[in-house]
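Sharing a structure below in structure tokens format, with a few things to ask.
Omission of a single protein chain aside, the complex is shown with its protein chains in their original locations.
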């Protein structure tokens, strides 16, 4: 993250940067994540001075009509219906993978072997084996300057980036206690259909991989520490659901036939961190009334940090070195130009939203490619998360037995 | 506001709408508001099904280089340096005015007379006389189907739109007490330079017109009532400031020579509403620690509403008809598809930001133009606000004497 | 306020203080305020080391049975039914007046003339003339060591005391903007009976004197400044109400006959402070859903403070000298032993409630009496509030005309 030195653009002083090279993007997938990524590719050069100009060269989807519609909306220059064809195109430099997890490994490895940079949505894969193969391919490709990144986008929410910066500066000291929750209530209704996200063969896991993966990554990112071992429980509260008649993104309509839910509805685990702290994790799609609450609180020997995505422009920081009379959690509105990524956007107090994290992701990725740096989170970071997801499932399947996570 | 019936687009079900007509936009100005409007014109057709497709035909600014830079960033197809030339172009259907207030009247009237639809930033003008002339021009133009709107964008924050809807539905009953505050701390530092926003001849007034105008419009919009009279105070806490060496948007650097601040730093007033309620207003740029806090609380005989832009995705609603045991302000996360404008965006709990209000403004304007409706807020709405701004200054200049506002 | 040096008692280290003198209390009134004061007299010596020991000598009420019941509950040693008799008792040192405002002047002046110290509930009186007479009597009595205090209890909420301390230390610099609200919804229901608090001849005024008086005192107390002028509006939303069949405190039952409401339901005013800042005030009994929300926010050149009685153990403090990256309103949980009055109570994080302010009031009063100091808020402070209440009514009755407040 190099945001503090990034030159503000539209709203700031200098607008003279000459951009002379382009980075041509081919994106696979066009649903929820496809829209978010499209917006990011389009916004990044509008709000930030980039060393390479993204060109939205091609979007790829099996449904040509739907892909064309998204292409028209966001300005993709062409449409492909077969990702193999996309990879063969010489006018595409980077493949952006926005498809479900069961396709990540095949596309990503092929893209890397074809010399394309890769941005891959999370979780990296549906199994440790796939993630290992992808990481191997990424490391080999990196030797010839081909870059790869996994899309744990929430790292780039300014408040999260600020939290990481403060921990790295030692502002909270040694990490003692961490509690991380990702709470949704998306499928509390037992009549909600059996979306693809509820089928193991497509999604890999349920709440665990879909949203738990994010808080696992975030805790490791912010603390700079690893989860070294864990004990877990999972639950599937609704075992059967109506098969869907149609779905799109996170909505859909139910049919009359029933099918089995083959993933977890909720997953919880307790764990140790490499620095000696204790961390609790909870990912659930049954937290009625909580829509997308990513809550992370970290208590250290010198201070504490707290974040909730339902107030995503805020970071709460307690500095134990403040004088006792006026010490208190500081409600930092992370919209100052000194805050990560913010200089590209609006004046103080003018909030940004969910989609802006995707733009920041693209900004950092483009800068890394231009500067021959390996982006983070890397496929190796994604593999590390995958191993933890795997350990959670193994522990949960074996009476919460303790699972060590190799370093 | 017709949002409830708007078809969701990218993330929703249907994506088959055929768009066959365009609306060609020429924008004057390219700074803070220029960026926000550019983003809106570009985003509206990506996320909403519009009956007319906006084409970003031309951007106009005296500084050709700066205008060109913004054009390149956001995709404006051409650049003009003289707004008269822009108005003469036959390939422009709508003029979007994003310049300081002293230029609004001249440009808007000329544009309307040239048969161009007009979107004009707020406040409508720097004087009542100008606003009256503009309103006259707008009403005349409307007879031949030329539309106009003033940019009180915050009306289109979903939580604000929802508040208006709930009041209109009678959910809070008769309005009794209103408190409205717009709090910034932008120029608390006495060394901050004498920006154009601090000079009466350009800005018209200070905190009053810049931010006070918004809460005046919002209270009248949400309650559906008019301010019928008021008594006011204003203050200029820092009388002299360094002349700027350079400024851009809301930031800048100070020189060594000093100049007089000719506008208010803060304005407060008490007022009566047409329904019999009492309302207090406060606009200040000296609320240290408050960055862009637009706070509106409305207490009615059947319930209450509270909003703070620093948590812009939230609306707080107290329903006095709830059973006493469980009654309490409801923290409504206004990100459900049933909420105004939200269906165009992301799933529940995935927040939107400041800029999205501008997109919604464009969406409504385009729909009104396509459907031959006069948009709101109209220039007449802007004139009404202007009369209140004028009354505030007159009252403050005359020992807070009571000023009746004509209906 | 000398709390920082007060020795913690029960929960702290030292419990060796020898108390050898008593202060004998006679209280007039036994309803809501009577209960709160009784609890205070009983609690003060249990939790704080006092230089004089309060003895609850006598409670006085016209209804002997009711007064006896309260005496039994709280441990008053005797009961009187005529306050003249109470004043004649040689075994009473201090008269605590908890009756409605129309009786304050007569009782207080007589008590002072009888050489009794006086604690008088707020507002000091129902008119400026009465308050002047009381202040004269108090100042004369003070010459012979007889002390008096008016019961603006909220000054002794620890978070409020801390706010005052921080302002006095210069932590927020020059005061620029103040907003103060006292919001209740006690009589939103038009069928609520015509309590004594809604009758001018008993209560003096409505929301203005009952709750507005508190925020007037608090703003002057915290800022250390005076209100120098104001412009006001009042409203009576419900003009007629059922006469009560029975009432007690703030509850009661309605009869069928109607009576006129002769006081305000809500009062608002804008004002100037002696230091040049602007302040807005609002007192209302029609803020549906707000039960006892005393909200005070003060913005100064170096920082800001915010308080809401609905979270009475919290003070929010913004320090403009914090580094920009981590600046933010600090949520101070005012339960540390370094905070005012807290050392007498429980460990950090163990909240106190409404009634504790009354105990602190008694503690300070007893210490002042023992140390021959004139307590604050004095009757002169109460008179100052009374003059502002009077100016508010005069302004509101005269088209919000500006009223200067003599220094």
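Observations
Here the chain labels run A, B and C in written order, and each chain numbers its own residues starting at 1.
Here is the rule we use: a contact is a pair of C-beta atoms (placed from the backbone, for glycine too) under 8 Å apart; a residue touches a chain by one contact, two chains touch by 3 or more.
Remember, it's a predicted structure, so these values are computed and weren't measured experimentally.
When the missing chain is restored to the complex, the residue among C:22, C:39 or C:127 that touches it is C:39. Residue-wise, the contact with the chain that is not shown comes from C:311, picked out of C:106, C:139, C:189 or C:311. Touch with the chain that is not drawn comes from one residue among A:309, A:329 or A:345, which is A:329. Here the missing chain is touched by one residue of A:113, A:201, A:245 or A:302, and it is A:302.
For chain C, the residues touching the chain absent from view are 9-13, 15, 31-32, 35-36, 38-39, 42-43, 45-47, 66, 69-70, 73-74, 184, 186, 246, 248-251, 290-293, 309-312, 333, 335, 337, 346-356.
On the side of chain B, the interface with the absent chain consists of residues 162, 166, 171, 315-317, 319, 322, 324-333, 336, 338-339, using the contact rule stated above.
In the full complex, chain A touches the omitted chain through residues 172, 176-177, 179, 181, 183, 185, 188, 231-233, 235, 237, 265-266, 268-272, 276-278, 280, 282, 284, 286-290, 299-304, 318, 320, 327-329, 399-402.
Just so we're on the same page, only the chains that are shown with their structure count from here on.
Fitting chain A to chain B on Cα positions gives a rotation angle of 180°, stated in steps of 5.
Among the chains, the centre nearest to the mean of all shown protein C-alpha atoms is found for B. Spacing of chain B relative to chain C, judged by their CA centroids, is 42 angstrom.
Distance between chain centres (mean CA atoms), chain A to chain B: 34 Å.
The distance from the centre of chain A to the centre of chain C, each centre being the mean of the chain's C-alpha atoms, comes to 53 Å. Shared contact sites, meaning residues of chain B that touch two or more other chains, fall at 290.
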